[in-house]
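Please read through the structure below; I'll follow up with questions.
What you see is the complex with one protein chain gone and the rest in place.
Entry: chain A
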Amino acid sequence: MTIEISTPLTEEKVKELKAGDKVLLSGVLYTSRDAAHKRMVGELNKGGKLPFDVENNVIYYVGPAPAKEGEVIGSAGPTTSYRMDPYAPYLLDKGLKGMIGKGDRSREVIESMIKNKAVYFAAVGGAAALLADKIKKVDIIAYDDLGTEAVRKMEVEKLPLVVVIDCKGNNLYETEKNRYKKI
């Protein structure tokens, strides 16, 4: 079954999403990956402000390719999420409700997701031209010097995702692998 949802992601919306659900996500989300996460959490530790309010928002782990003239953005598929694991619990504690990436998450992140009622979506790794097609507007809002790793505000329309870890900690990476394992 495919569920259409839009941001901001309230706790009520998050609670309805179950591991295995196919989702088409629309609305505003923010991009951040390795270097931007390091900087954002550095800011929090200093008592500073984040470049955007993470509360009820979604972060897409992506470092897009440059846009050609006339295009909104270049190819923009998910990057591997585990590299953001050391930082994610800080942002979840600040109210972050959704993360988009690929690959499994650490025990600490999953526990923080359960505590803070958040959801983790996977986009198809490598399907970067297809995903770019669903991105309608992009603005760099912070850390311009980081190039592809700068924080971007993005408007998406029907971004195809799968709920892989829900707010109860159900993890598709474990359950589905076990279902098909024959060795």
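Criterion: a contact is a pair of C-beta atoms (placed from the backbone, for glycine too) under 8 Å apart; a residue touches a chain by one contact, two chains touch by 3 or more; residues count from 1.
As a working rule, contacts and distances are computed from a predicted model.
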* Options "Phosphonate ABC transporter, permease protein PhnE", "Ferritin-like domain-containing protein", "Fumarate hydratase" or "Nickel-dependent hydrogenase large subunit": UniProt name of the undisplayed chain -> "Fumarate hydratase"
* **Given A:Ile114, A:Ala127 or A:Ile141, the one touching the chain that is not displayed** => A:Ala127
* Among A:Lys46, A:Lys68 or A:Arg107, which residue is in touch with the absent chain? -> A:Lys68
* Which residue numbers on chain A touch the omitted chain? -> 20, 22, 35, 62-68, 74-77, 79-80, 82, 102-104, 122, 124-130, 132-133, 146-148, 160, 162, 164, 172-173, 175-183
